[in-house]
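Excerpt of the complex: some chains, original placement.
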Amino acid sequence: MKTLIITILLLFPMLELPMQNQTERYILTSVNRNIRLDSWHLSSRDLPGKFAEPWSIRKYTLHGGRQEGVDLIEYESGSLRLVLSPTRGMSVIRVDRRDVRLGWDSPVKEIVHPREINLQNRGGLGWLEGFNEWMVRCGLEWAGHPGQDRFVNNTGDIAEMDLTLHGRIGNIPASEVEVIVETEPVPRIRLRGRVDERQFYGPKLELWTEIAIVPGAGSFRIDDQIHNYSSDPQEFELIYHANFGPPLLGRGSRFTGPIREVIPFNAHAARSTPRFAEYDGPTKGFVEQVYVMQPFADEQGRTMVMLSNQAEDRAVTMSFLTNQLPWFTLWKNLTTLEEGYVTGLEPGTSSPANRSIERAAGRVPKLAPGETRHFGIEVEVRIGASEVQAAAKTIEQIRAGRSPQLSAKTIR
Amino acid sequence: MKTLIITILLLFPMLELPMQNQTERYILTSVNRNIRLDSWHLSSRDLPGKFAEPWSIRKYTLHGGRQEGVDLIEYESGSLRLVLSPTRGMSVIRVDRRDVRLGWDSPVKEIVHPREINLQNRGGLGWLEGFNEWMVRCGLEWAGHPGQDRFVNNTGDIAEMDLTLHGRIGNIPASEVEVIVETEPVPRIRLRGRVDERQFYGPKLELWTEIAIVPGAGSFRIDDQIHNYSSDPQEFELIYHANFGPPLLGRGSRFTGPIREVIPFNAHAARSTPRFAEYDGPTKGFVEQVYVMQPFADEQGRTMVMLSNQAEDRAVTMSFLTNQLPWFTLWKNLTTLEEGYVTGLEPGTSSPANRSIERAAGRVPKLAPGETRHFGIEVEVRIGASEVQAAAKTIEQIRAGRSPQLSAKTIR
């Protein structure tokens, strides 16, 4: 039953239910109402008799160093704990289910306030000063590598601008933050935030993010909408940069997915394409390897990818629609623990190359004036061999015996 | 009588009155005294028997998103309401008098904290990320278009630096903010703030801004002073970037001024110079047109410009001394409402071209060591045909039958 409902929600993610007595909305931040709660708390005990599975949500503010003033929201239910940061564009800092962590050990130790970060630092790599989330969205006007690209300036001329790594959305504080508590048709907690990427003579994009969790479940769902408020079409890119260190990542860990084609990012990655799905332990001097892929989907257009540990008793799966997120990037950064031993599973509209490359390759979508587009990812933390095998079976069904084609060409 | 006093104040703007019993000073922010009031309130009811016209002032702090921590001051008396932001360099966010708004609908929806803005973004156009004020000052070390210009660095050498659009003063938080309440010679509220543009091996400029309002009046006065604390002469530029959308701007709206010469900014604007004073409605694909003008003045050196609606029953006038503000820029950005349908009436020391162009054209003034310079603008919201006609008559008297010369040359 639970799986059925989740499947329904996956296929019709934005099915808006009428606001019933069973739905409560709590405003934590609102620029429209001039609200930002410094701390806040809600739990199933505050709503007696409504939830079989206990849960709690806590909102608090970080202090000290470069994290001064950063908002965090912490959700906990049963063995699942999820922490996200409205200040950092609704990024999900980490998720824990029992002994499995979604997240990694970045050399960046604080949850850095965007006001501390100059994205233009280090030749456009300033984004890396705050990079330690489990999942950070890259976008919206652009994602991917820094470097020059063209735009139309205020005098109507084509001008050049320096794009910075992975765009701005991960370093914009949310303007509206709310928690929606539903009891029907299924008990569900929705952590929602609106992040605006707006500028005069620039994009007029609004991103509504949502993390929806059924209390007691080992999975959660990301449901985002991007709306273009411009009267002109607007290019955009969106990459879900989900990052994993131990315990899911380790020697013998494995990526599994129903992959049509694997395109190495550059010549360096190309030398290891045949081993793209395999992982070594932390390796001194390892230089990142990036593989861009197009997954196969089932008849509903859904695909699933998985990262599993060597014992194949712990895994994470990400399930999404390939018409929403056609490109999937696997980032392998198998350097030492000190430098950041991490792999990224990154569904996206595009590859992480500079937007100028993406545009030339036809991988930069456009939103029509007033258009809204939806993006959904179902994330499940799988514990025990049977949960892992069930996912492997699903992936195998989508794959349907087809093997990935290993591209001889590179992205750039 | 009121007009006479306003005229006196216009001609002798800095006539400092002795601080009498009738003058009260309220400190809202002071770096010297380590004060910043999070919220504050004062009204005529707190000073019983002193004011015939009721008024109130409210200071509060914005929360959420990119506006977290931004200070606003809201003045209200009769039908006039004025909102300014100490955090954004004492910019005036908007003014309302009955059904007339001074202001516009920018795609930027929040009052953005300067700490959220990197002025160097987008090739020096980062200023546009916070641009939604009715009136923002551009300056002080430079104003106008981004691009390279030279300066003297710490080793005494001529070096190159990238100027950013419209300088820094609109994105520097005020260091001193005070409200002065006077009952004599006329009841008057003065909202004052000091904004410093100071740097080692750089400018040592201080700007004292003032908005003075006679309770009950439909007008107010901007009175600013810039002081050079350097022992060297200091170049500066100052442009009052006042922006108007509906209802004053619309199809059939009209600019009126006693103009000596109209210089189109570039070849694009030059194609429409003959229609510089006329406005169309929102037009998809419209590219900004900019006209730089020198106004005529009356015998006291005063000029007046006006933006009126099609029905000629609503208007705003700006009156100033041409020896203080010799150049006037008309910015027409008649694009769609979504993109920002807006026109700028911009008295200034200079045109909005890059400082290197302004310097070559002799339009960059210098302050001697220790020099203070004054700038005053009387702004009046005019409601009803008779108020509009009175202004038209004043302008006509200054014009004295002379027609503007339309320059064949462009600014750049």
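Letters A and B name the chains as they come in the text, with residue numbers starting at 1 for each one.
Here is the rule we go by: contacts are C-beta pairs under 8 Å (C-beta built on N, C-alpha and C of every residue); 3 or more make two chains touch, one makes a residue touch a chain.
Note that the structure is a prediction, hence the values are computed from the model and not measured.
Identical protein chains form the entire complex, numbering 3 copies in the structure file, with 2 of these shown.
What we mean here is this: only the chains that are shown with their structure count from here on.
A straight line joining the Cα centres of chain A and chain B is 43 Å long.
If you check the complex, the residues on chain B that touch chain A are 60, 62-68, 106-110, 113, 115-116, 118, 120-123, 125, 128-129, 131-132, 266, 268, 284, 287-288, 335-340.
Residues 29-31, 34-36, 69, 114-115, 118-120, 151, 153-156, 159-162, 172-177, 196, 198-202, 204, 229-232, 369 of chain A touch chain B in their complex.
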